[in-house]
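All protein chains of the complex are present and in place, except for one that has been dropped.
Chain lettering (A, B, C and D) follows the sequence in which the chains are written, and residue indices restart at 1 in each chain.
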Amino acid sequence: MLSRQWIHGWLLLTPALAFIFLFTHVPAVTTVWNSFFSTPRGRRPSEFVGLDNYERMIGDPVFWQVLVNNLWFALGTIPVSIALSIAMALFVNRAFAGRSLVRMAYFTPTVLPLIAVANIWLFFYTPGFGLIDQVLGAFGYGQTNLLGSPDTALAAIIVVSIWKEAGFFMIFYLAALQAIPPQLAEAARIEGAGGWTIFRRITFPLMMPTTLFVSINAVINAFRLVDHIFILTGGGPDNASSLLLYYIYETSFRFWDTAYGATLTVAMLALLGVLAIGQFFLFDRRVHYK
Amino acid sequence: MTQAMTQGAAGRAVRLDGIVKRWGDTTALDGVSVDVAPGSFTALLGPSGCGKSTLLRIVAGLEAASAGRVLIGGADVTKRPADKRDLSMVFQSYALFPHLSVAENIIFGLRTRGVKRAERQDRLERVASLLGLSDLLDRKPAALSGGQQQRVALGRAVIAKRSICLMDEPLSNLDAKLRQTMRTELRALQRELGFTMIYVTHDQVEAITMADQVVLMNAGRVEQAASPEALYERPATTFAARFIGTPPMNLIPAAALGQAGAVLEQALGASVLVGIRPEAMHPAAGPTNGPAALTMTVTGAEYLGADALVQGRIGDAPVLMRVPGHAMPAPGGTAAIAVAADDFHLFDAGTGARVTVPDPVSLLARTGLPVATPGADAPVLNQRTP
Amino acid sequence: MTQAMTQGAAGRAVRLDGIVKRWGDTTALDGVSVDVAPGSFTALLGPSGCGKSTLLRIVAGLEAASAGRVLIGGADVTKRPADKRDLSMVFQSYALFPHLSVAENIIFGLRTRGVKRAERQDRLERVASLLGLSDLLDRKPAALSGGQQQRVALGRAVIAKRSICLMDEPLSNLDAKLRQTMRTELRALQRELGFTMIYVTHDQVEAITMADQVVLMNAGRVEQAASPEALYERPATTFAARFIGTPPMNLIPAAALGQAGAVLEQALGASVLVGIRPEAMHPAAGPTNGPAALTMTVTGAEYLGADALVQGRIGDAPVLMRVPGHAMPAPGGTAAIAVAADDFHLFDAGTGARVTVPDPVSLLARTGLPVATPGADAPVLNQRTP
Amino acid sequence: TDLQFYFPVAVGGGAAEVIQSLTDEYLAANPDISIDAVYAGSYQDTITKVITAARGGNAPQLSVALSADMFTLLDEGLILPFDDFITTDEDRAWLDGFYPAFMENSQTGGKTYGIPFQRSTPVLYWNKEAFAEAGLDPETPPATWEEMVEMGKTLTRKDDNGNVSQWGVRIPTSGFPYWLFQGLTTQNDVILANSDGNETNFDDPAVVEALEYLVSLSTEHGVMEPGIVEWGATPKAFFEGQTAMMWTTTGNLTNVRDNAPFDFGVAMLPANKRRGAPTGGGNFYLFEGSSDEQLAAAVDFIKWITLPEQSAKWTMATGYVAPRPATWETDTMKDYAADFPAVLVARDQLEHAVAELSTYENQRITQIFNDALAAAITGTKPAAEALAEAQAQADAILAAYR
Partner (left out) sequence: MTGFDRILMTTGAVVLAIVWVLPLVYAIWTAVHPSEFEARFVLTAPLTVENFAKAWNAAPFARYFLNTFILVTGIVVCQFVLCTLAAYGFARYRFPGRDILFSLVLLQLLVMPDILIVENYRTIGALGLVDTIAAIALPYVASGFGVFLIRQTFMTVPKELDEAARIEGAGPLTILWRVYVPLAKPIYLAYGLVSVSHHWNNFLWPLIVTNSVETRPVTVGLSIFSTSDSGIEWAVINAATLMTSAPLLIAFLLFQRQFVQSFMRAGIK
């Protein structure tokens, strides 16, 4: 029976893995490989430089700054967006008038293309005539340049990310809620548990597989959700809102310093690998599946 | 609050008033009214799909009735949510929390109600040993046998000592011995703590041995709500007559009794069914030459361990008779049957309702049926140990 | 292939050989060996948690045994996956597909095996009407009562007409009447199609009335595998003795029988328990002056509808006696008891194993116990209708 | 001959359609050539697409890309000089017929790598109504730095809560702040980088002074919104009356004309030591890996599309500055300018214009410079310190190219 399991298992995985390897792992390995070479420039061909690129990275203040920014970004987005997404899923899993509109409202961030959405947020944030300032102005506050000052730029970016993510995760929680047999909540209710207790002791633990999924995605997204930065701040002012992946983009596709870009990518993969894959193997065994 | 619970709350009355429950176009309950006295033990009995679980869920507040009212302790709780009704329940499907261990499942309610850890532990130990779960407390439900899961569900309900306890077939997956023990224990617990029990069962023995009141349901209606004795001795309908008693009561169309039946129907002015329980039929001592009416043609017999069931016919109506294993007539022959006057039941052949006769003894005498001396096999009153 | 199925496959033999099943450090099965003849009906009986379901799952191939072999039709299938074992099964927890309607649930197996639509429909109708599900075919399992769900599970198993059918407490949620019908129907179906049935039940009546062979299990071991009659008449252990029969057999330490007991133990050279079934005890005709040994002090009585259970003591051993409802002795008095020689069972007090005596009649005579004439209440052989 | 031609679109107003229709026109006249004009996104997308395709062995034959990216493309070894295809006198005349200010970014090492096409330069827009309301002459924009501050102060209005409701001036500093800032440095008579693209002057005192002036607009003088000023929202802010003057590209002319709800003026950027402004925008490049035949056809196409007729259509449709004086001499162009004289401001300013900051590893160097500007503007670092650091970093990178 065992070897049959092996064969079946492998057969099932092969098609997907073939594509994943071809379009992710092979090029990723090339990337790692590139990080040990210098960037080829017109007059200077690429040459093996060992760990030079890594040394350069260690000494690069921008790298450290974007790393720190990224940690703050992660701390700011992950818990809030997960909490909000759960709240949203719980909200719209009940019956009430206008539920489908509310549900769609939560879903809009997923549907709207980020280029467009970022521009809309740019309007919201614009000093003077932007939406936030118009609202604040109605209460007698002055102009605020949220994106244009280093103290608030990252926070402004975080807000947009939360907006984008919470609606996205909500969808998965909504689907997960459907898989919980309603008798369990009923039994808990009989035992005198109120809504909060039921959530804390029944619903939430039973949604753990989804939470594991969502939290790993949240961690990863905290490092890869940068599209809106291109439009909102371009990483500025003075890298105050730049994140690791944004810096990698700049290095690779604006500076065309592919070797250093590869080096930064390796650093990020290592960091995320430890965070996300570690997280997975740490928690997967403890998650109650059924 | 904690204090009240450790002492067990005294039972509260439950009243159901014209409960109707519909799902789309299926009607699960069709005007059910039941009165449950405080501290009493009421069994809901009836065939599969008759609406027992639904009724229980309406009492619990898990299902909203389409019409009718639920009163608990005199207060109208029809709209009160389940967690505010202060009751406990065993679900037919157990509804164990799959992610919690047995111990955590059992004390779930105590934790939500903030009972102290020491007391929780204390009660848990008692309940677990009562239910034979002491060795399994750390397991997850998935690692339990069916019967063990059912016992955990039972534990979760009884540990709480609420003033009302609802149980939906709580013993269906237990073996006879354990079931016997559990019956006694549950009944004792209920007496001791004085809570009100509403107990769904498909098992008439359970209903009859445990309950103060049996509510017999059929197809979403109450057929009869009465004490076990009344249910057995004076079934209100043919349904009740056939549902209670194993094997069920023989219902013999009067016509099958020949002349005697004709006399009967004429006297009552309606076509009737004559009901006689298999255990109320006794082979008359020695071959009789009495009227042919109660002569049974024996066609077979089934051995049941302690006694035997004799299959046969009276007229063309098939009948069953229960005799001690050693008193079996041989198949193929005939046997004359004696039945006490009290053990004749008459039902309207059309409506199925019981026909009450002012003076049954003289009526029977007129028919010429061989009536045994009254009292000789009148059932003794229920003398269950408390 | 289709053809074979429409005709029903002839049963195949099942042999379990030294099956052991462990989970971590709990041992659910501890060397179980069972032989099931092709086309026979075998009941697995035992208390909750004794390993019945586990054994069934190992036969089905859903669980891998930690040790031991499974043979089906003579072939070693220990490593064959479930879908290749060609059998059907009713799960204790039903395992209905929540996304499929009742009809789709029932014909699930037919579809996977490519049975034609017309034939599926045909069989579905027959099975549904047999199980009383005809009106529910379009419902989802969530909209069914517990008993209805169980019937769907049953339908899924019987529609397939496989050569082996496994059932795990398939009737536990049905009422007495339906259960009685289903028992007869299942048995008839099994006879008709000739498949091999392995049937888990906690209900001894079910086991005894349906099975050709009853495998009595306890704590992961087989206590006795025998025909129902043998199990009832010659229980191999005290466990078997007490498990079969309601109420269970009285086991009276020989010492409680005073002088007679001492003679017995001396003759056998071991300390023994004397087993007498409650239904084998009869009040001796009129007050006796015989030896005190079989004089029962009556302490109470329980009314069970048709008959009554008399509680009392012989010596200081508590005993139960079953009598017809009308023959109840008054509580508080004493009653002399008569028991046929065949109805005395002797067990080793230490191991619990049955003690076989070459000539029980003369041994009993020596003890001076009041032995009723043999044969008078010897149970008649099982004469169940096919 | 098959050609593939990538072009970016960086302004609204159907630029893509104009290019497509010009191409079609050319193809109709040259049936033996086929040109696949591929819209390639923004400037940034275009360069990414070009380099990706080239590395994948699939480079286009010609492309429009930022003039400032010349060194980058050169460094990647992707582009070819036009000189090899300038064979006739006529060709040479054509090449010499571009404004020298535009050619500064197109040539290095004595060779021409880019042909100016969609080029622009920043100008100052002012709100005449706001000027009038503030009591200023609506027809006179500031001509010097001091005037801009003075007028700005007059123009800055506060509401009852003391919150500013109209700023004096708006010089966007997001995204690519170096470009407008280069206006200030040029006016302060300093060049940011040499023409070989391997030397920068970020820490020149004149640059520091220019930056201090920019910072003082919001800190000391309070005539400009503090913090980073968003480029994309600037025209809107101008239309909304949030600011009375703005610096932005001539490419916005059409947009402002269509959308400003008030009378506005366009002027050259104010002067300090001199007038001055950078140029900007995109050039045509020829790519390595094409056959000679293809290259010849590509050059022919470029020549054709920069001829006055075509160039005039392009300029009128988009607002880009026509890169050759000859274009301005055409009748269509003259009529257009007569109707809308503001378009001439940019052309006239070309006289004072200099090359856009462009070096080897251009994007990185400008990014370093941008970061320094942002640091000074947001007050994280003093101007001198920020620029000195930027210069040091730039030196470290450019050393390899000297």
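The rule is short, and it goes like this: a residue touches a chain if its C-beta (ideal position, glycine included) is under 8 Å from a C-beta of that chain, and two chains touch if they have at least 3 such contacts.
Please read all numbers here as calculations on a predicted model, not as lab measurements.
Residue D:Thr48 is the one among D:Thr23, D:Thr48 or D:Gln391 that touches the chain missing from this view. Of the candidate positions A:Arg41, A:Arg103, A:Arg201 or A:Arg254, contact with the hidden chain is made by A:Arg103. When the whole complex is considered, the residue among D:Pro141, D:Gly251, D:Gly265 or D:Pro278 that touches the unshown chain is D:Gly251. Listed for subunit C, the residues touching the missing chain in the whole complex are 57, 60-62, 81-83, 86-89, 91, 93-100, 108-109, 112-113, 140-142, 144, 149, 156, 160. Although one chain is not drawn, its touching partners on subunit D can still be listed: residues 4, 9-12, 14, 16-17, 36, 38-42, 45, 48-49, 51-53, 55-58, 120, 175, 231-236, 239-240, 248-249, 251-252, 255, 259, 261, 319. Listed here are the subunit A residues that touch the chain not shown: 2, 5-6, 8-13, 15-28, 30-31, 84, 87-88, 90-94, 96, 98, 100-117, 119-124, 129-131, 134, 163, 166-168, 171-172, 174-176, 178-183, 195, 209-210, 212-213, 216-217, 220, 223-224, 231, 245, 248-249, 252, 258, 261, 265, 268-269, 272-273, 276-277, 280-281, 289-290.
FYI, only the chains that are shown with their structure count from here on.
Centre-to-centre, using mean CA coordinates, subunit A is 35 Å away from subunit D. One finds 23 Å separating the Cα centroids of subunit B and subunit C.
For subunit D, the set of residues that touch two or more other chains is empty. Within subunit B, contacts with two or more other chains are made by residues 93.
Across the complex, subunit D meets subunit A through its residues 44, 48, 51, 72, 74-77, 161-164, 173-175, 225-230, 232-233, 236-237, 240, 242, 361, 363-364, 367, 370-372, 374-375, 377-378, 380, 400. Considering their complex, residues 181, 183-184, 186-194, 197, 201-202, 205-206, 208, 288, 290 of subunit A touch subunit B.
Taken together, the subunit C residues at the contact with subunit B in this complex read 23, 45-49, 52-54, 92-93, 143-148, 150-151, 168-169, 172-178, 180, 202-205, 208-209, 232, 242-248, 277-279, 300-308, 311, 322, 324-326, 328, 331, 376-385.
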